[in-house]
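Below you will find the structure I want to go over with you.
Note that one protein chain of the assembly has been removed; the remaining protein chains are unaltered in position.
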Amino acid sequence: MGPGDLAGVLSKLPVVQNSNVLVGITTSDDAGVYKLNETTALVQTVDFFTPIVDDPYLFGQIAAANSLSDIYAMGATPMTALNLVEFPNCKLPGEVLLAILQGGQNKVAEAGAVIIGGHTIDDNEPKYGLAVTGIVHPDKVWTNAGAQSGDCLVLTKALGTGILASAARANLFPNGVMVATVSMATLNAVAAKVAEGFTVHACTDITGFGLSGHVYEMAAGSKVAITIDSAALPLLPDAVEAASMGLVPGGAYANRSYLTTVTFAENVPEAVRDICFDPQTSGGLLFAVPAREADELVLALHSAGVASASKIGHITNEGSGEIYVR
Amino acid sequence: MHQSIKAEKVLGQKGLDFFALPTPREIDISCGQCLLVKAVQQAAIIELFTVDKVRWSKLFSRTATGQTYLYEKITEYGGLCGTTADN
Partner (left out) sequence: MSDRIVDCRGMACPGPVITTKKAIEETSSGRITIIVDNEAAKTNVAKFAAANGLGAGVEAKDGQYYISIIKGTGQLAEADDRSQAAIGDTSSQVYLITQDTLGHGSPELGTVLVKGFMTTLLEVKPQPAVILMINSGVKLAVKGSPVLNQLTTLASRGVSILSCGTCLDYYQLKTELAVGEITNMYTIVETITKHKTVTL
């Protein structure tokens, strides 16, 4: 669903007040946070979608990694998960479903959490994802609204999964597609763990709204303006070439028309602009940290194996969600 | 064809820049001649044509894309020849 349409619908719902809700529907954050007691808050998130790769096992892995990501983006630890499955029983054999679920289960186990139930219904095309519950200390929640002037932005995964998913459907750029698949199936657990040792002012994960969209959410929520250095963006191999060829998903154009506060310097190539709006699946974490900690954070991430981590921009001043990409 | 010659005279009289060239093959119009004009003067030129009764058929924008051009139709009018506005 387009971001504009969704916002329109949600705005019609009455807002319910509850003092235990630390992070709720009113802010567009990655997960909901509910305080249980002085030391524990419950974190809940849900996500599912249609296949973006052909292999069912890998699809299960990616969908699970994607769902778990929102927990990490709140600075929380995943505990339990529920399977959400839509499956065309008549059209696809049971082995396909088994492979999807196996992929999901293995990924959840990798995250140190456990699947304790789920729900399956019949549908025209397969969809898979998880509802995930995690826990976090109420004072240590990473929201996407705490970025401050002078902070630097650090992104942990390379961009371009939407474009490469299109390329996969066109049977083009197999190398880029393969690297993208591995990237999407990678948990954000390690990145989150490394960042715990730093002063995280704000954190969000990059998914369907694209880099620009999630940066916008952080900027609007924190009431700041942000500048992105396009040359510093980590890009998946073949992403630029695939975008130049027109393998740009419709979602990228939808994001572009919705995000009116995003402007570009003249020299930023069209393909890079497309990548900035490209809807990501199971993307990386985006941290806003004090400028003096940024380089150290990037180094620490690299040492821990998060090879694509890059410093991609900074918070310039107070504002209301203006994003300038140069 | 004749409209194209008339158009050139009209633009020349008013001192407006233009460049006459064969219609690019990507554009589907019956006339073989078209005029390349500056995008910023587009509105003024259309008005001039209306006043001086120069008949034209289609207005396209032209954007350079690497080695070639992308032509996008902006608007149409009854008449013979096309003009393209350079971006």
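Letters A and B mark the chains in the order given here, with residues in each chain numbered from 1 onward.
Going forward, contacts are C-beta pairs under 8 Å (C-beta built on N, C-alpha and C of every residue); 3 or more make two chains touch, one makes a residue touch a chain.
The structure presented is a predicted model; accordingly, all values stated were derived computationally and were not measured.
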| item | value |
| --- | --- |
| Which of A:Leu6, A:Ile25 or A:Ala170 contacts the chain that the document leaves out | A:Ala170 |
| Residue of A:Pro249, A:Gly283 or A:Gly321 in touch with the missing chain, whole complex considered | A:Pro249 |
| Contact set of subunit A toward the excluded chain (per top definition) | 166-167, 169-170, 243-250, 252-254, 270 |
| Touch residues of subunit B, complete complex, unshown partner | 1-2, 22-28, 31-33, 58, 60, 65-73 |
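Everything below uses one rule, namely that only the chains that are shown with their structure count from here on.
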| item | value |
| --- | --- |
| Where subunit A and subunit B are represented by their mean Cα positions, the distance between them in whole Å | 47 |
